[in-house]
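Following this message is one structure expressed as structure tokens.
A single protein chain has been omitted; all remaining protein chains appear in their positions.
Read from first to last, the chains carry the letters A, B and C; within each, the first residue is number 1.
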Amino acid sequence: MSDLSDREIVQKASEWWSTGIIDIHPGEIAIRGYQIQDLIGKVRFPDMIWLMLRGDLPTLGQSELLEAAMVPGVDHGPHAPSIAIARMSVTCGLPVNGAMASAVNVLDDIHGGAGQQCMGIYYEIDAEAGPEGDLVQAAAAVLARKGKIVPGFGHRFHPIDPRVEPLYVLIEKAVKAGTITGRYAAVGRAVMTALNEGRKRPITMNIDGVTAVIFCELGFEPELGRGIFALSRSVGILAHAWEQKQQGGRIKGPMTKEIPYTYTGPARRTVPSDRT
Amino acid sequence: MSDLSDREIVQKASEWWSTGIIDIHPGEIAIRGYQIQDLIGKVRFPDMIWLMLRGDLPTLGQSELLEAAMVPGVDHGPHAPSIAIARMSVTCGLPVNGAMASAVNVLDDIHGGAGQQCMGIYYEIDAEAGPEGDLVQAAAAVLARKGKIVPGFGHRFHPIDPRVEPLYVLIEKAVKAGTITGRYAAVGRAVMTALNEGRKRPITMNIDGVTAVIFCELGFEPELGRGIFALSRSVGILAHAWEQKQQGGRIKGPMTKEIPYTYTGPARRTVPSDRT
Amino acid sequence: MSDLSDREIVQKASEWWSTGIIDIHPGEIAIRGYQIQDLIGKVRFPDMIWLMLRGDLPTLGQSELLEAAMVPGVDHGPHAPSIAIARMSVTCGLPVNGAMASAVNVLDDIHGGAGQQCMGIYYEIDAEAGPEGDLVQAAAAVLARKGKIVPGFGHRFHPIDPRVEPLYVLIEKAVKAGTITGRYAAVGRAVMTALNEGRKRPITMNIDGVTAVIFCELGFEPELGRGIFALSRSVGILAHAWEQKQQGGRIKGPMTKEIPYTYTGPARRTVPSDRT
Partner (left out) sequence: MSDLSDREIVQKASEWWSTGIIDIHPGEIAIRGYQIQDLIGKVRFPDMIWLMLRGDLPTLGQSELLEAAMVPGVDHGPHAPSIAIARMSVTCGLPVNGAMASAVNVLDDIHGGAGQQCMGIYYEIDAEAGPEGDLVQAAAAVLARKGKIVPGFGHRFHPIDPRVEPLYVLIEKAVKAGTITGRYAAVGRAVMTALNEGRKRPITMNIDGVTAVIFCELGFEPELGRGIFALSRSVGILAHAWEQKQQGGRIKGPMTKEIPYTYTGPARRTVPSDRT
């Protein structure tokens, strides 16, 4: 199957799986160069998230801002598909890992991708404006290229998203402390301005829009915005799976059986006689 | 489909999904009774995990001990199925949420359940001994009822698990500080003693055994031990999925193609002629 | 990391993945010894399922009975968690493979395991009775050891399960044709008799009970009963995912927002001041 020597095959197989994240030997585990025993009890859990995703330990300011952005994403109640699926899953017999799997899976483009998409827009506006350009103009130009719906702005449920204001306060503090530059906070405000020009009822920023500001300020790639949200929501998924398990219930469908679903298909008919 | 009035049906449907975790109204989100804006920037992420799973905020001591136990579980490298599956998944086209789903799913009884099983054994020993009984005797009795393999003890890779010692130091500190009682630290030591009676090469406690001590000390149910480990490992799963995505690679199988798999089935044969 | 020679390492790695199912070489694919080009267009899809799971091609009678048992399992409507999750998943952005994953996952012990559990009971009754024993007595003895709920019997929705009768007709035909012995049809009837002794309102066999008869007659292991059901239900999962995608809808929760869920947690409270 191969002209390589055994030596070369083993070498190639070894390289098949290569990583800069973790190095393991019997009795030794090192993460990004740090011995695991030097990390335990010494770094915070958000530090570990940062270290794993970014390669180095964050400053305390960076770590606390990341942490604050992870708090509000944990849950949005049983009307959220991710939460409902977690609860339904355990009534089908799944342990918590299985419930988490089925639920985290649906944090896809629509249910979990708004922050990532918003980060992409922010980065695009930053590049469009360049260091000297006008951000509102750049935002208007970028939004004109996108569709009407801007991820991170507006909410189908909350007229004002209560999670935005406290995070903006923390962003401003972090700018003052020199933890972040404030560039993407400005980009976010520029989107708001561009978006609401000429509108009577203003569209407000939602949780995805403000966490996107934070993740951009902290230098994360857009897809990691989705990933960090998934870590955060996993907490709520686990909590609801566990609560449902304690409530009991078997094969819990989406609605009580008292509410029928609507059938819209053909009326009863017979199988063609050449089949029977 | 139902003799209930519309009022009763709506009521029943409303109760179909009930939760004590989160209450949401337009413009308002409350977690376990706390307004979300009162939590953001004020509580740590491990506090949120505790609040979601337990219903109340932890003390700082509890929170820090939980946090310390979550640090070492994040990763065990590409030889771990959870990590390998995450990496393979992105080479098949999955975004990070999908990679996390396929990977977290396999944190089942064998790959993710050791801590949970160990907690079950600790709680059983605690009950067996009762407040006055001898823990080593109780441990011996409980172990005699279980099979030879005790989850949380011994490791197929690490002769001494480097993650255990630093966690035991934190446990002892927490006992001194009055954060925990030390009961399950004693149970863990009793298992060690009972397990190694008459053995020349002692079996040592591994990461699952020591985190089980911590989770029992903190009062978690065994299945939440599995769940918290899944939260922790999700970080490593995400980091490796992301690293693999940056490395590229398409449809990455478990081994290089230079290493063939072994076929053990029947030799070539012909389909019976009545089929052709 | 190893004292083995490169030759031995390659050999061991090759054996790490070994299978009797498929043999592949450049330009050649053989399934259970049959060249793939000899199978395409010559064997039926149910034959392939059997060949993959059992190692040999079935007789036409076996194949048709397996096929008949797979027809009714495809769907049980949007009240079934597996179907609802498939539909919710696509509204979150998942493609059909992702919707199938989240949905098939929940075909666990409770939602997908009844057939498997029923097969286990049938095999136990067969062993209990032995070749000469009385099946009803054996059934009563086995049921006495199990809980009140016998998987495969009774249905929370259908007073009479319309899928049972036509399958029993096919079972009887297959017995007459010598395809199967009828042993497990008899076991199934014995369970009915034992179960209903002294009951006024008889409990009837449901779809899981009758497919369990078929799978036992055909010699499948219990866990494959669950597996074959998962293959069957995957069809409905795919169909509903696809229908939902055509209907549209974004982030479709379990219930319309007009029906609130019930919050049962603590009233609003303030975060302890030492946190703020």
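One rule holds for everything that comes next: a contact is a pair of C-beta atoms (placed from the backbone, for glycine too) under 8 Å apart; a residue touches a chain by one contact, two chains touch by 3 or more.
Just so you know, these numbers come straight off a predicted model, no measurement behind them.
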| Selected residue (touches chain absent from view) among B:Gly77, B:Gly115 or B:Gly225 | B:Gly77
| field | Residue among C:Gly33, C:Pro58, C:Pro72 or C:Gly120 that touches the chain left out of view | value | C:Pro72
| field | Hidden partner interface residues of chain C, rising order | value | 1-2, 4, 9, 12-13, 16-24, 26-29, 31, 35-37, 39-41, 43-46, 48-49, 52-53, 67-68, 70-72, 74-79, 84, 87, 95-98, 100-102, 104-109, 112-113, 157-163, 165-167, 169-170, 221, 223-224, 226-228, 230-231, 234-236, 238-243, 245, 247, 252, 255-260
| message | By the contact criterion defined above, which parts of chain A meet the unshown chain? Give residue numbers in ascending order. | response | 10, 13-23, 30, 32-35, 38-39, 42-43, 47, 55, 57, 94, 98, 101-102, 105, 254-255, 259-272, 275-276
| Which positions on chain B touch the chain that was left off? | 1, 5-7, 9-10, 13, 25, 77-82, 84-85, 88-89, 91-94, 98, 101-103, 105-113, 157, 250-255, 257, 261
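Just so we're on the same page, only the chains that are shown with their structure count from here on.
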| task | Give, as an integer number of Å, the spacing between the C-alpha centres of chain B and chain A. | result | 21
| Cα-centroid distance, chain B relative to chain C, in whole angstrom | 28
| task | Using mean C-alpha positions as chain centres, tell me how far chain A is from chain C in Å, no decimals. | result | 33
| chain C: positions in contact with at least two other chains | 10, 13, 94, 98, 101-102, 105, 254-255, 261
